[in-house]
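Sharing a structure, written as structure tokens. Questions coming.
What follows is an incomplete set of chains from the complex, kept in their original frame.
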Amino acid sequence: MGSGWTDTARLETFSDGVIAIAITLLILEVKVPHVAGKDLGDVLRLQWPSFAAYVVSFVTIGVMWVNHHHMFRLIERSNHTFLILNVLFLMTIAFLPWPTVLVATYIHDPDGRIVATVAYGATMVAVAIMFNVVWGYAAARGGRLLIPEVDRATLPRVSRSYLVGPTVYGAATLIALIDPYISLAVFAALALFWLLPRSGTRQAGTLS
Amino acid sequence: MGSGWTDTARLETFSDGVIAIAITLLILEVKVPHVAGKDLGDVLRLQWPSFAAYVVSFVTIGVMWVNHHHMFRLIERSNHTFLILNVLFLMTIAFLPWPTVLVATYIHDPDGRIVATVAYGATMVAVAIMFNVVWGYAAARGGRLLIPEVDRATLPRVSRSYLVGPTVYGAATLIALIDPYISLAVFAALALFWLLPRSGTRQAGTLS
């Protein structure tokens, strides 16, 4: 501990807290409609973008938590800079409820939905980039923050596998400039894809 | 840990966080009334559905946390799929504040209250089903995620006992199609019932 190193217990607790709150706040943005002479069932059906946005953002944040969890199984210590980088990662996660509502609000607006989808995608890209920055700092200089059991020879491959996130989210964001519906379908498909059981690439960072 | 197994500490911390937030957000949905020349006491009395909904949903989520707590005493390890299933379970719990407000808002509306009660019941059914899915994954293949002390011969009986949840919530939801008041009374009665001290079935999954 002599040079400012510390274990990661409180970092993980704090991250779990922020991610748990961000994911649970999503429901506050699904409004209870006030019908006026209309059928509540019909009104709720029209509200489908809110429900879809809730599910896609919940699953996406949930998967990010799972990945954060996987990553920190490989990390055994921390320092000032690493704590700060993790705070910046959490800042992008905690921002996600805002573009989620933006998309749900403007999906029926021909002009607004492009801007809203780009804002949603840009946030996703920011999250994915910060995830890479956090990992990159931990894995740099021969894995300075990693547990000894991690095979240093595999680090470049693991780091490359994490670049998939910003790339696909970036591509989906660019698609929004042409057709926001297709872009949102890609984000939904990615959320469902992350849910699938997997082996290989995604497990690359885990012990083998 | 060789094949991606991990302990459940962070999974439990994250779950506690999401459930604690969902349960505490319920109060944000009990609005402070703005009276205009009316007696505040009278206005608050008319607001009884909000208070009743707060209590019923708080107790229900609280009992789910207790059950989650009991279940995880029997689980010693986790993997990627199990983390994802638990995230989906949390997604149903975190959704509960929304139908809670829906019921409180539409209970005085002859048409709306059926839709609102069905939405409330359907969410309860979803929570109960996901609870069974999480348990089912942990208990499958001879209790692959369970601690050694759990008697494998009792697993089918424990799994059957957990099916009570989706069944009774499903029945209460169907009742809403005929009479939402009776349905809500059943949900309230179930919440109170879960509070009672018990032995036998509910403890079936615990060590004996």
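Going by the order they are written in, the chains are A and B; count residues from 1 in each one.
As a working rule, contacts are C-beta pairs under 8 Å (C-beta built on N, C-alpha and C of every residue); 3 or more make two chains touch, one makes a residue touch a chain.
Note that the structure is a prediction, hence the values are computed from the model and not measured.
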{"item": "Copy count of the single sequence across the entire complex, 2 present", "value": "4"}
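One rule holds in what follows: only the chains that are shown with their structure count from here on.
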{"item": "Parts of subunit A lying in touch with subunit B, wherever the complex brings them together", "value": "12-13, 16-17, 19-21, 23-28, 30, 32, 34-35, 39-41, 44, 54-55, 58-59, 62-63, 65-66, 69-70, 72-73, 195, 197-198, 202-203, 206-208"}
{"item": "Subunit B residues touching subunit A - in the complex, by the definition given at the top", "value": "1-2, 4, 6, 10-11, 13-14, 17-18, 21-22, 25, 28, 80-81, 83-84, 87-88, 90-91, 94-95, 97-98, 101-102, 105-106, 109, 111-112, 115-116, 119"}
